[in-house]
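Of the protein chains in this complex, all but one are displayed in their positions.
A, B, C and D are the chain letters, set down in written order, and residue numbers restart from 1 in every chain.
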Amino acid sequence: MPEPLLRVESLAAGYGEVQVLWGIDLEVMPAGITAIVGSNGAGKSTLLKVLSGMIPSRAGQIVFAGRDVTGAGTDALLAAGIAHVPEGRRLFRGLTVRDNLLLGAFLRSASRQQLARDLDRIYSLFPILADRRHQDATTMSGGEQQMCAIGRGLMAQPQLLMIDELSLGLAPRAVELLADSLRAISREGLAILLVEQDVLTAFELSESAYVIETGRVVTTGESRVLADDPRIRDAYLGTV
Amino acid sequence: QTLKIGAPLALTGGLADEGKKQQVAYDMWLKRVNAAGGITVGGKKVKVELITYDYQTNEQRASQIAEKLITQDKVDVLTAPFGSGHTKVVAGVAERYGVPVVASVASSESVFNQGYKFLFGTLAPNGGLTDALVKVVTKQMPTVKKIALLGREDVFPKSMAASMADAAKRAGIEIVYNELYPVSTMDFSSPLSKMRSVKPDWIFMSGYTKDLILARKQMADLGVTAPVITMITGPAYREFAEALGPLAENVTSATWWSPAVSFKSDDVFGSTQAFVDDFRARGEKGEPDYVHASAAAALIAVQKAAEIAGSLDKTKLRDALAALELKTFYGPIDFTGNGMNAARELPIIQVQGGRAVVLAPEAIRQSTLRAVK
Amino acid sequence: MSALLELTGVSKRFGGIDAVRGVDLRVERGEIIGLIGPNGAGKTTLVNLITGVHRATAGTVRFEGADVTAQRPHEAARRGLARTFQIVQPFPQMTVLENVMAGSLFAGASATPAIAREDAMQHLERVGLGAQAHRPAAILTLPSRKRLELAKSLAMKPRLLLLDEVNAGLNTSEIDGALELIRSIAADGVTIILIEHLMKVVLSLSQRVLVLHQGALIADGPPRAVVDDPRVVEAYLGARFAARFAQHPTEASRA
Amino acid sequence: MDVALLVQVVLNGLMLGALYACIAVGFSLVWGVLNIINMLHGSLIVLAGYLTCSLWTEAHIHPFASLIPVGLVIGVGAAVLQFVLINRVVQQPVLTTLTLTFGLDMILYNLMNSVFDATPRRVTLDLGRVTLGEVVLPWDRIAAMLVALALTALLYGILRGSRLGRAIVAVRMDREAASLMGIRVPRIYALTFGLGAFMAGVCGALLSIVYPITTNATGQLLGKAFIVCVVGGLGTVPGALVGGLALGVTESLGSHWFGPQAAALLGFALMLALLVVRPTGLLGRKGYE
Partner (left out) sequence: MASHWRRIGIGLWLLGVAAAPLSGDNYVIKIATFVAFYGALALSWNFIGGYAGYPSFATAAFVGLGSYAGALCQNAGVPMVLSWGLAAGVTAIAAAALGFVVLRLRGHYFAIGSIALVEILSLIASWWSGLTGGGEGLNVTILPGGPVFIARFFLYAMLAIVVLALVATVLVERGRLGFGLRCIAQNEDAAEMVGVPTTLYKVLAFVLSGVFCGAAGAAYASWVAYIAPTDAFSILLTVKVPVMVLLGGPGTVFGPLLGSSALVLLEETVWARFLEFHQAILGAVIVALIFFLPGGLLGLAGRVRKSA
């Protein structure tokens, strides 16, 4: 069994007086897709925020690529290889699509040619971004912005890419295309941790998954298995 | 019993330099008076106390401090701050309380025509300056036929410009340019370029020292020149020649006082020379200018009035001031009906060889008018 | 009688981009209309044109017979045109309750802040945010903020409600509750235009589905017919979705 | 109409405008990017002027030689100030930072007054002028113009072309997201503030040849920076240049046609008119509101 890329043990975190996460244990394997699902307010986004250093943890340990990174700042974690595509996209207003993408590569000391190649890769992934490369990123449509945000995360060339609300606001066909690309990218060696509300897509896309409720991991396992678990189906698939 | 004199001064803010000059002069006077053991009022020696506050070149604070000096420090008499505008404010407060105010650096008629009974000023009216100037220029350089005027939109410089225009007209000099510039001006290239195109023989400008320095420099930059360049009150101040260097050469001005004009007097200083010596002995730079002299003269007037009145009663002081006729190191003091010092012949100066020399009146003339190169 | 909302030849250009091109549309009272289309098709822009946020480059917008092409957003709000924002726009430092009060006070019928407070509380309960009423809006999770948007719009007593991806971010079972809520709003007589990428929502609620592609309407009809339209599959749904949909209509309906 | 005179007046305006641009460019950067209305800006210019004057009178260092060193001294000082002090409140509303820099300015102003007093001083150096027929151009203004252009180009290059520039804008737009990109936000803030102050420093060194330096000028300089920002657009570097030039030419022509008093009014009228038709300034973009 290979070493996990990311190992989280008994992680706790919260905001002010409110504690949101209560002892989360989690492992992410290199080169693979791990999904986190759970209902509204369960603490999924909070977990990602702790992992990228946006908010501090209160207890527990985070080990990344064999190093203890508990308590590290956003820049250190990004340098170590963890990139985060936050909920709500958070693109930079007043900057073009291209500049937004380049900011993803801020910490890398890549040559111009290298950056240009990376940009092209993103453009081939999301052709619409190529058309709009000189548009102010925040004037794009919601879905276009989501693509730009994911592209920006990829530009960091991380070892682990965390995406919050992957399919949010994307058209069905766009989700399909994106899922294909992510699978291909992960096969090339990138670990992906994604938060996804659409449980079906999440299970279809990932190898393993975590179900989080009120700040605790309630179930974990191989996605294929979970997808057939009747309890999960009842809780998250609902009826039509 | 002590004679309390209240002095609101601009020790910080825009007029800080001028305020400090007043302070120096007051202090020189006070040293002399203390050395003499005070002043004699009604046969008794009376100590003198000078209470000064910084009003930060801020109008609101000036009025506030006048009130403080009158009501809390209970001064017998006030001096006014620098400049006509702030003098008005202090005089307004003092008038209500019936406290005499002696202004040392307010020369605009608009300050004194308010009907204030308690306001006096040691400077002579502006008209005296411009008449004297015109006299010197027309006499010593009769080729001057066209004048260009530029004045700052501010109490004193504006009234100087107006009075110059008036004097020039009376002397038959043609006014080819006449404008005012706003207080916030940072550049004179446009008015100067225009002046160059009308080819005046005489350029007259009145404004604050920093404006004058800038304008003189820009004249050189733009090749604007005239045989006579007059700047009010630029050359009267040491800073002017210092900041301009060679460009200050041959710039003329008029002033209320020059150390070259020697008076013998029966005041605490005794003579103009003694005042200048005192000034140097203090380690001050250069020579005293009219602000120093006029400020000291204002206190001399207060002293004499108290001695003559024989009392520190404010109304009696006022009456004594109104009736005063004095010869001081600064020149004669004789307050006219509106409180201003009577007109007299005023010195015309020119920067020659880096220092200001007197061109007129004839009695004290040190040199003759030279054309600007 | 005139339609509730009527667009004729409405277009909008941003610099070189034709976001909306010559859209003609009639919305009758009481309808629930689904508006779908690929990302960047112009759906949000269309909402902005209807609510006065943007001014159409060409064409006219009529609401209840009146030409409202040039209206300001607050006028739209007072007329009974309410919308939710795709990118949510709360008053961040105000409480959740105060956010909704604003809608009630300025576009709803509440005369005073006190009345608005009562009213707002009811709307919050209705969308399930009652428990959060006194917390600052800034700390809500994204789906909750969308609920807040909805409550705010309801407080405005709209006659036409434009919901721009208000259910995005809900998981499949949470959507069931949302469907109930929207049905009950419609039952109160509010006409609804619904933008959503969640086909489950679109298909279960809409009586009519419009498809926008590159700024132009390419399909308009009953949900099933639209989903089967090859152009829609090609532009929007994707082949795999269509296949899945044909197999298990219920599960696949959420892409 | 005398053509040579008109040409002269327009050129005067352009050269004055270049000075205005110099004055405003750092201020605009700090305001547009950091969202700080830096009330210290005028005092920093004057302080640089004093330093240059002192270097000239005490050590006979030519102002052109002290341009960059003085700029650096002011810039580094300001960056430190930002790092240790202003950064603590930089997230708060504009008014807080405004009040803070207002307080700091009072301190600096007071200190300058007691060290240098208010007497106007100047580097007494005359660089002469170029004469082209009837048109005259003073060398020091030409130098100012070149420096303004160079500064603007430099800043523009930094902001548009460099990684640092992108980081600066990113931080301005969304501090938290910027930190997710690995940008160290406080450092960028300090750098930007320092860059703005560097511009002020260079400008002050230059002004010491052209203008009498006095503490009384601080407010005036700040005021000009304000107007230039509006005319040109906040936070855009070419905006400061265009705004400065537009203001300079307007004032110059206004003064020529309607007298010096009307000139200042015209400058403001231009500004208000622009605000009405183009609320983001001549070159301003949306997003800096």
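Quick note on the criterion: a contact is a pair of C-beta atoms (placed from the backbone, for glycine too) under 8 Å apart; a residue touches a chain by one contact, two chains touch by 3 or more.
If you're wondering where the values come from, they're calculated on a predicted model, not measured in any experiment.
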Displayed chains contacting the withheld chain: B, C, D
From B:22, B:79, B:108 or B:272, residue that would touch the chain that is not displayed: B:108
Chain not shown: contacting residue from D:118, D:237 or D:271: D:271
Missing-chain contacts mapped onto chain C: 51, 53, 72-74, 77-78, 83, 85, 89-94, 101-103, 105-107, 112-113, 152, 156
Where the unshown chain meets chain B, residue by residue: 11-12, 54, 56, 58-60, 63-64, 67-68, 70-72, 84-85, 88-89, 92, 95-97, 108, 110, 114, 152-155, 158-159, 180, 182-184
Touching residues on chain D - with respect to the absent chain: 31-32, 35, 37, 39, 85, 88-89, 92-96, 98-100, 102-107, 109-111, 113-114, 219, 223, 226-227, 229-230, 234, 261-262, 264-265, 268-269, 271-272, 275-276, 279-281, 288-289
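Everything that follows uses one rule, which is that only the chains that are shown with their structure count from here on.
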A-D compared against A-C, more contacting pairs: A-C
Computed distance of Cα centres, chain D from chain C, in Å: 48
Multi-partner residues of chain D (each touching 2 or more other chains): none
Interchain pairs in contact, sorted by label: A-C, A-D, B-D
Residue ranges of chain D touching chain A (in the complex, touch as defined): 163, 166-167, 169-170, 172-174, 176-184, 285-288
Of chain D, residues touching chain B in the complex: 2, 5, 8-9, 12-13, 15-16, 19, 110, 113, 117-122, 124, 126, 129, 131, 136, 138, 140-141, 210-212, 214, 216-217, 220, 223-224, 251-253, 255-256, 259-261, 263-264
Complex contacts: residues of chain A adjacent to chain C: 15, 37-41, 45, 87-88, 128, 135, 139-144, 146-147, 165, 167-177, 197-201, 234-240
